[in-house]
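Apart from one protein chain that is not included, each protein chain of the complex appears where it belongs.
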Amino acid sequence: MDSSISWREQLRIIVFQSDTPPGRRFDKILLVLILFSLLVAIIDSIEAVHRSYAAPLAWIEWTLTFIFAVEYLVRLYCSPKPLKYAFSFYGLIDLLAIVPGILAIYYSDAQYLLIVRVVRMLRIFRVLKLSPYLKQANYLLAALRGSKQKIIVFLATVSTLVTVFGTLMYVVEGPEHGFTSIPKGIYWAIVTLTTVGFGDIVPKTPIGQILSSLVMITGYSIIAVPTGIFTAELANAMRGDQLQHDCPVCAKNAHEPNAAFCSRCGNALFARSGSRDAPHPAQPDIST
Amino acid sequence: MDSSISWREQLRIIVFQSDTPPGRRFDKILLVLILFSLLVAIIDSIEAVHRSYAAPLAWIEWTLTFIFAVEYLVRLYCSPKPLKYAFSFYGLIDLLAIVPGILAIYYSDAQYLLIVRVVRMLRIFRVLKLSPYLKQANYLLAALRGSKQKIIVFLATVSTLVTVFGTLMYVVEGPEHGFTSIPKGIYWAIVTLTTVGFGDIVPKTPIGQILSSLVMITGYSIIAVPTGIFTAELANAMRGDQLQHDCPVCAKNAHEPNAAFCSRCGNALFARSGSRDAPHPAQPDIST
Amino acid sequence: MDSSISWREQLRIIVFQSDTPPGRRFDKILLVLILFSLLVAIIDSIEAVHRSYAAPLAWIEWTLTFIFAVEYLVRLYCSPKPLKYAFSFYGLIDLLAIVPGILAIYYSDAQYLLIVRVVRMLRIFRVLKLSPYLKQANYLLAALRGSKQKIIVFLATVSTLVTVFGTLMYVVEGPEHGFTSIPKGIYWAIVTLTTVGFGDIVPKTPIGQILSSLVMITGYSIIAVPTGIFTAELANAMRGDQLQHDCPVCAKNAHEPNAAFCSRCGNALFARSGSRDAPHPAQPDIST
Partner (left out) sequence: MDSSISWREQLRIIVFQSDTPPGRRFDKILLVLILFSLLVAIIDSIEAVHRSYAAPLAWIEWTLTFIFAVEYLVRLYCSPKPLKYAFSFYGLIDLLAIVPGILAIYYSDAQYLLIVRVVRMLRIFRVLKLSPYLKQANYLLAALRGSKQKIIVFLATVSTLVTVFGTLMYVVEGPEHGFTSIPKGIYWAIVTLTTVGFGDIVPKTPIGQILSSLVMITGYSIIAVPTGIFTAELANAMRGDQLQHDCPVCAKNAHEPNAAFCSRCGNALFARSGSRDAPHPAQPDIST
């Protein structure tokens, strides 16, 4: 690195950018640390593990919290606009990542802190942001964005269906078969319509079973709707590539994939040899 | 508003139309009231809530019923053809929306009225009718309508499958394993074929489990059918956005949205004065 | 009907053909009778119904068997080749339809006859053969036939997966958790891979649950495969329509949907006016 670049600037490149070898190395180390801290949080939640290894796991957690705290301070230090960073989405996530370790010193039984510890996972996306997978994710997001309104219409229809069916089942089956209220009925309708089928609440009366069959077949059929929407949009997003060729006359440069003439000015897109309208006597008579 | 428009006419515009600011505001208030009444009906069905807050909830329900009754009378008053409105689909739904509140005065334990209270939800669709989502819903409906016959063939096949498999399972497993009758067997076959799998009735005999495996793999595979049908139709419906105009020469009828000339034969799509559009006596009349 | 047509010939037209009004009427009556006999068989299997209405239901069954027997004899009588009919697919189904009623006279407790009674349902397809839905069914069948080999490859992969996973789970979980043998393990793997998830056998050990998660995510993802296969084939079957236009020179009459020139002989498919290669001075310079 050029010595004319300040120490702070060099830090900034390593910490915030991913297109230099040290930046990439930093990102990789960070990724490993985040995944490791996630793993620690997950296995710490297992009763048997927590009882036997509470001390070493807490020690690892404190160490990781210390490292993340240092990282946060470094980011604050070398960011060109520290305040803007501190209140950005990733800045808040970074801050959140060090809070649980500090709070855990005071509250020994901090189960709710677990959620915050798992939220650290979101930091992975910052690291992944510049990976080759980004382009693929963009295709998927474009397809999702393109189908947003259709998806909302679909979800509204599904909501109406589960409300109506949930109410019907509550009235038909009643509390004695587990349908203790309309919200419970709606929960059952969602479980059934999405074809999950836990089986914790099941219809017992013949009418309830007929209604259930209706819900199930509906759910089984309308799964086609989000799939159809998404497939059609994704095919669009992937196809997108029109013929890129400047029309020799009007310079329009995007055409139907197999256009022969410019659709705006009517001139041939590609020059052709020979007197094209003259009859070709030598042409053999080929019949399909 | 112009004072030359009668009071009744002004009311009609607010109540029945959604393309003026007061009409939109009216629709929004109505939407909130409907959703609120739905919410009240739903939480009222929870035993604990009903026991503690029966009085205030009943009071809310009566108030809402009164508002809906007023709305219904206003609609009757300002509709140009009151009778036609009264017997239209939405007219009946609107009437239905005020019935349960009135009946509830006489029947305190009117569980079946709940269904009617939830039917109010259908009124939401009247309000949504003019939203920007309507176009998207139309795409979906067009795709569904286009695939109607194929869907019926599919459902007929599914019906045959569940009847045959339900009977087979009834014979193979018998009442001692929960398959107490053919309808029960058909119910089980629907639960299994749609991959819901409640687990309230499960095969116990080896032959029953082999048959079940068959049903499951069939269900898992043929879900491809409605999806394929709907996707293909939706892709058609969405492609439809091309310029639909028969080329006067070659009859190609789908073009880029802003094409001026046919991309196949290079002729102008729309007649224009000048030498290019001189009548072509030699032109054969080709119609698709 | 023409009196010159023999009585037997007239009967044949009514019984075997569906394109005359009497033939259609005969088919409709038959359809109703078949569905009615199916319904009787189904509700007869309900214990409570059977106990109360055994006599009238048996009487109905005998009557229907008698009608189907008469129909079978008429078909034999008026068929041009009675033997060929008797051993054809539908001939055997027709015979099977009258067997259970006759056998039931001797065996009062003939539960297995139920299957035969339900097999009558297959006769519905004969009646439906000429309905307007046939064309749609053909689209679906064409798509299925086109994807047959791919579906076999898919099913072979699924079979391998469930065998391997079933064995692994049998070894990992063992008989004490319900995985009493490899066939049971395979049954569980099918239940899980197809996302049915009865819940009659569930993994209890951590390794078993990790393996299960793998099976579930595999099942959830590869459902895309039959769907993709079928959708692609159906889109092909529905698109199928190429541009139908005789090339003026070589008479090839099927082209890419928006071809401008015959792809075999290179001549313009549609005549075009004007000197096409001459520069157009009047052409405005339109830039995109």
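Miscellaneous remarks
Letters A, B and C mark the chains as written, and numbering starts fresh at 1 in each.
The rule is short, and it goes like this: a contact is a pair of C-beta atoms (placed from the backbone, for glycine too) under 8 Å apart; a residue touches a chain by one contact, two chains touch by 3 or more.
Predicted model only: the values in this text are computed from it and were never measured.
When the full complex is taken into account, the listed residue touching the unshown chain is A:114, out of A:11, A:57, A:74 or A:114. The hidden chain makes contact, of the residues B:91, B:199 or B:219, with B:199.
Contact between chain B and the absent chain runs through residues 195-199, 227, 231.
Taking the whole complex into account, chain C touches the unshown chain at residues 149-150, 152-154, 156, 160, 163-164, 167-168, 170-171, 175, 180-183, 186, 192, 195-199, 202, 206, 209, 212-213, 216-217, 219-221, 223-225, 227-229, 231-232, 235-236, 255-256, 259-268. Residues of chain A in touch with the missing chain: 38, 41-43, 45-47, 111-112, 114-115, 118-119, 121, 124, 128, 132-133, 136-137, 139-140, 143, 151, 155, 158, 183-184, 186-187, 190-191, 193-200, 219, 223, 226-227, 229-231, 233-235, 238, 245, 258-260, 268-274, 276.
Criterion: only the chains that are shown with their structure count from here on.
Residues touching across the chain A and chain B pair largely diverge in numbering: under half of the numbers involved belong to both copies. In whole angstrom, the spacing between the mean C-alpha positions of chain A and chain B is 28. Centre-to-centre, using mean CA coordinates, chain A is 37 Å away from chain C. Within chain A, residues 195-199, 227, 231, 256, 259-261, 264-265, 267-268 each touch two or more of the remaining chains.
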